[in-house]
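Below: one structure in structure tokens.
Missing here is one protein chain; the remaining ones are kept as they sit in the complex.
On to chain A.
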Amino acid sequence: MHEMSIALAIVDQVEITARPAGARAVSSVRVQVGELAGVVPDALAFSFELACTETVLEGAELVMEPVTARARCGPCAHTWAAGMPPQLSCPVCGGTRTELLSGRELQIVSVSWHDAPSAVPTHQER
């Protein structure tokens, strides 16, 4: 189950950003998860909760935006939803020069946090 490694990577990247900017508590992290990212959302949610323990993300919510896998055929320009299991050769002309438009995302979009009241973010903090 590599979702724990993925969760730890998310926590790591958020901490690197949030701490120096003065965050006291991260309330939520928004992540895009593509259909073809190879990640099981439930397993990631479970791992994320554990990975946040005793960090500035303790108790943070993980908001997952699913991204549908879409493909376009180079030769005939047909566009389709790849589905699961994905169909990545062209269903119309049988072509193999497909372009993947979306579906591989595994991306931190944004982070919400609370910082000290009236505090101006400083680089010195911690």
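List of remarks:
By our rule, a contact is a pair of C-beta atoms (placed from the backbone, for glycine too) under 8 Å apart; a residue touches a chain by one contact, two chains touch by 3 or more; residues count from 1.
Here, contacts and distances are computed from a predicted model.
The UniProt record for the undisplayed chain lists the protein name "Ni/Fe hydrogenase formation protein", from the options "Acyl-CoA/acyl-ACP dehydrogenase", "ABC-2 type transport system ATP-binding protein", "Ni/Fe hydrogenase formation protein" or "Electron transfer flavoprotein subunit beta". One of A:Ile16, A:Leu50 or A:Cys76 touches the chain omitted from the figure, and that residue is A:Ile16.
Mapped onto chain A, the interface with the missing chain covers residues 1-2, 5-6, 9-10, 12-14, 16-18, 20-21, 23, 27, 31, 36-39, 71, 84-89, 95-96, 98-115, 117-119, 121, 123.
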